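Note that this is a trimmed complex: some chains were dropped, and none of the rest were shifted.
Labels A and B are assigned to the chains in the order they are written; within every chain, residues are numbered from 1.
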Amino acid sequence: MRTIGVGLIGTGFMGRCHTLAYRSVRAVFDTPLSPRLVQVCDRRADAARHHAERCGFEKSTDDWRVLVDDPDVDIVSITTPNKFHCDMALAALAAGKHVYCEKPLALTLDEAERMAAAATKAAGRTIVGYGYLCNPLYQHATGLVRSGAIGRPLFFRGVCDEDYQADPELPWSWRSAKAEAGLGVLGDMMCHLVSMADGLLGPIESVLADCRIHYATRPSGDGGERLAVENEDIASALVTFESGVTGMLSSSRAAWGRKNHLAWELHGDAGMLVQDQERMNELQIYRNEGPKSDQGFKTILAGPAHEPYGNFCPAPGHGLGFNDLKTIELANFLNAIADNAPAYPDFAAALRFERVIHAIARSGESGARVRADKTG
Amino acid sequence: MRTIGVGLIGTGFMGRCHTLAYRSVRAVFDTPLSPRLVQVCDRRADAARHHAERCGFEKSTDDWRVLVDDPDVDIVSITTPNKFHCDMALAALAAGKHVYCEKPLALTLDEAERMAAAATKAAGRTIVGYGYLCNPLYQHATGLVRSGAIGRPLFFRGVCDEDYQADPELPWSWRSAKAEAGLGVLGDMMCHLVSMADGLLGPIESVLADCRIHYATRPSGDGGERLAVENEDIASALVTFESGVTGMLSSSRAAWGRKNHLAWELHGDAGMLVQDQERMNELQIYRNEGPKSDQGFKTILAGPAHEPYGNFCPAPGHGLGFNDLKTIELANFLNAIADNAPAYPDFAAALRFERVIHAIARSGESGARVRADKTG
C-alpha cells in the first residue's frame, strides 16, 4: 500500500471537513493510496499547531509557502477564504502537487481562468469541492437520466436557498464586500446548483438574469455607521442548455427557514426527477408507466444499491451525512491520482460552472441574455 | 329570503362545477340570496335538456342569447370555451345581468380590455373564476403577510405545473391552436399563479420571460399528418412587483407527475410562507422567533380558525376539496350582489392578472423586459 502526503491549508469549517475525510477515507474505501497527514497550515500558528496535535498531522506552519514546498506533501488542500485560492493553487501546481481546492475556484473569473489554464499544463491532478455531486442519489439521478428513465429532458428548475444572511440586522462581514468575497450568493451557493444542473444536462449556454441586493446596508460590528452590502443576496436566471433544454435557476442567502435547500426538478417527456439536499437521502421519481391509477412520485431512499453508499453502511435508509460526501469526493480524487486520470470536477470543469455564475452576474447588470462561454 | 335567477351556459367540467356550487351554497352559507336554477344552455340541445332535468334547472336551450334575454335570469354563468366569453359577457352585461365568468376572461387581451370596460359601465356585478383565491389557507396567508408575520416581503417564487399535455403523443386539440385557445399554459394555468401573487403582494409591474413550445407537433386525432402546436408549453418569468418585491413565476403543462402543483413561496425578512394547492389544506410558515433550536417550518392544517372553513365542517383537518372553493366563490358573489358592492376578482382585477400573462408572452418573444400595464 502506497501512502500519499497531505498538506492542508486552513483549519476552519472546510479545513476540519477535509481533515475528517483524510482520516476516514481508508476506513470506508479501499483506495490504492493511503493519506499520510504531513502538514497543516493556518495563519495563526497556534491554531495550526493545535489542529496538528489534535488530528495527527506531523507538522504545522503559519506560512502556506512552506507547506507547498514541503517535499513530503503530495496533495495540497486549499480551504482558505476565496481570495487566497488563486495564489495557493498556482504555487502548488507549479510545485508539482495535486490540488484539492474548495469552491468557488477564485474571487474573479479571471483568476479562475488562470487557475484552469495552469492546471492544464501541470503534472498534478486537481479537484474542486463541489461535494453535492458526490451524493449517491444525485449520481443515481444522472444515471437515470442517461438511461432514459424520464425520457427526453425538457426543462430544469433549481433553487439553492439558505438563511445565513436572512437576518437584516446581522452585522456586515467580509462576505458582503466585493474585494473580499467577490460574488455574493452566486459564488457561495448558486455555483453548487450550476454544478448539479451541468452534471444532469451538460453545459449551460446562455442566461437571462435578475440579481438583487435586498439588504442595502448592514450594521457594522463595532456599532459605527451601517456599511454597504456590495454583492447580491438573491439571483435568478432563465437559462438555456447547449442541448436545447431550458430551465430556471434561483438562489437566495436570505431565505428564512431554508438551511440547505439545494433542490431541483428535471422534467422529461416520460417522467420527472426531484431532489432536495435537505433530505439528501431521498430522490423522487415519477414515470409515466403502468396504469394511471397507480402512477405517482416514488421516494427512493439511499442504500447500497446506490454506490458508494454501501461502503458506509450495508443497510439501506440509514442515512449518509454532509461530511460523508466529502469522504467520497476525496476517494474519487485518490483514485484519479492513482489511475493518473482526471478527477471530476477538475479545475476545467469548475471553470465551466463558474463561467455561468459570472454570466448571471453580468446579465443581472445588463438585463440582456449573456452567453456563458464568454468571459466579459 | 330573496331568490336570484341563475342562467348557466356550458355543461362541461366547469358547468357542472358551477351547478354544484349553486345547489350547495345555501346548505353551507347563510347568503341573503338563494339561487333559483332558471335556465341552462348547451349547444347540444339534448345535453342542455339532460342537465336541466338532472340538476333541477327549470328550462334549457341551445341558444345562449335566449338565456341571456330571459327576464327570470339574474346571474349568467359563463363556462364555455374561452373564445365565446367575450360575446357572451358583453351581451349579458348589456342585458343588465350579473356575470360569473370562468377564467381567463377571453381569448385575447383586447377582448379582455373590452370586457373590463363594459363591466365598469354596467349595472350588473362581475366575478371571474379564480377559485384558488378562495382557499381559506391562502386567505389566511394574505392576512399573515398584511399583519407582518413574515416581516417585509422580499421575494416570491411560484410554479403552476400540470401534466395534462405531458404525453408527446397526446393528439392535437383546439388547446394547441392560437385561434381557438389563445395563449397556451399562460392562459390555462399561469394566470392562477399571477392571481395569487397579486393577492399576496399587489400588482406585478414588469416581466422578463422565456416561453417555449417543447412539443412542436402533435398527432392529428384522425391519423393524418402531425399538426403544429401554436402556443407555449412552458413559460417562465423574472418579475418585479410595483412594491419593489422581485420574484419568479414558472408554469408548465408538460410536467409529468404534477396534477395541480400550484405552489408558491414568499420570502420575508422575518419569515417565509409556502403553499402547494396539491395539499390545499396545508400552509407552511417559518418565523424567525424563539430559540434557534426550536425554529422550523410549521404546517398549519385548515380548520374553522380559517374562515369560511367552519361553514363546511366544524372539525379542523377534515379537508376541503376543489369544488368547495367554487362554493365559496359563489357565496362571495352572492354577498357582493346583495350588498351592491364589487366582488373580487371582478373583470377589472382579472384584467390586471391577464395583462401579466400577455406581457410574459410578449417578453418571451422579444427577450426584453416588458411592463405589465402596457397592452401591446
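Just so we're on the same page, contacts are C-beta pairs under 8 Å (C-beta built on N, C-alpha and C of every residue); 3 or more make two chains touch, one makes a residue touch a chain.
Small disclaimer: the values here were computed from a predicted structure and weren't measured.
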Because only 2 copies sit in place here, please give the count for the whole complex. 4
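In the analysis below, only the chains that are shown with their structure count from here on.
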Rounded Å distance, chain A centre to chain B centre (Cα mean): 41
Interface with chain B, chain A side, in the complex: residues 150, 154-155, 157, 159, 166-168, 208-210, 212, 214-215, 234, 236-238, 240, 246, 248, 250, 252, 254-258, 267-272, 286-288, 295-297, 367-369
